[in-house]
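Inspection log for the structure reproduced underneath, given as structure tokens.
Then we have chain A:
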Amino acid sequence: MRKEFSKPMVKSIWIFEWINSCGFSEVLPLDSSKFDMERFGIKAVSSPRHADCLLIGGYQTLKSIEIAKRIYEQMPEPKCVIALGSCPISGGMYWDSYNTVKKVDKYIPVDLWILGCPPRPEAIIDGIISLVNAINGGKND
Partner candidate 1 sequence: MTGLLMHLPAISIALPLFSAFLFQLLGRHKKAKHILAISSITVLELMLILQLFHVASAGNSIYVFGSETPVVQLPSSYGIPIRISFQVDMFNAFLSVLTSSVMLLVIIFSLNSLKEDVGKFYVILMLMLTGMLGLLFTNDLFNLFVFLEILSLSTGIMVMYKANKFSVEAGFKYLVISSLSGLLFLLGVGFIYAQYGMLNISVLASIISIGLIEKIALGFMVVSLFLKSGIAPMHMWLPDAYGEAPEYSVLGVAMATLTCSYAFIRLLFVFSVGELGTLLILGGLLSAIIGSTMSLIQKNVNRLFGYLALAEIGFIVTAIGCGLISTESNLVFSTVSGGLFHMLNDVIDLGILFFISGIAIRIKNSKELDNLSGFGDNKILAVFFILAMFAVSGIPPMNGFLSKLIIYESTFAVSPLIPIILMISSIIILSSLVKVFYSIFNGKSNKKVPLNMMVVLFAAVIAMLVITLFPDAVINNLIKPVTDALITKSEYRSIVGV
Partner candidate 2 sequence: MWWITLIEIAVFPIVAILLGLLLLGIDRKVAARMQRRVGPPILQPFYDVRKLFIKDTVIPKKSTWIFDFMPLLSVVSLFIIILYLPFMGLSPVLHGDMVFILYLLILPSLAKVLGGISSGSPYAAVGSQREITNMMGYEFPLVTIIFFMSWKLFSFGVAKPFSVASFTSGVMWAGLGTLGIAGALLLLFVMLLVIAGELSRPPFDVSSAGEEIAGGITAEYSGRNLGLFYIADALKLIVLTTLVVVLFFPFGISGFLGIGGWFALIADSIFYFIKVLLLMIFSETVLKTSVSRLKVTQLVNAYWGSLLMLSLLGIFIIFIDMVLS
């Protein structure tokens, strides 16, 4: 089914951000000097063709989830998805609105959930490190 992440890929993960609402303001400081994600070899790229990880954040409406699905399809094979914040998990504070997608997992296979609304940069870094350890440890759940 999905080609598994192999060990050498872990040293350089390129992420493609598909973030609707608040998540982006949290991902931005990751490049800053305080939470430097580049020391793990993680780089934000601008085209899904180059990316390994799709960072989905913020509430997904019915239209935007379709686009997110197309982007996920267009990423080359060994890929993973990180859901950022509580909105992808359960629609977050828009849980009761008619057009938000309650659970992103139904549409896109999500590998890693980072909790928090919005999650602090430390939480994002910690999430990515746990993903890295999971891959190193061979547990590709």
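The definition used in the following text is that contacts are C-beta pairs under 8 Å (C-beta built on N, C-alpha and C of every residue); 3 or more make two chains touch, one makes a residue touch a chain; residues count from 1.
How were these picked? Simply put, all candidates are chains of the complex that A comes from, given by their letters.
Just so it is clear, the model here is predicted, and its values are computed rather than measured.
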Complex partner of chain A (touching, any copy) among 1 or 2: 2
Contacting residues of chain A [partner candidate 2, same complex]: 3, 6, 8-9, 11-12, 32-33, 36, 38-39, 41, 45-47, 49-50, 52, 74, 76-78
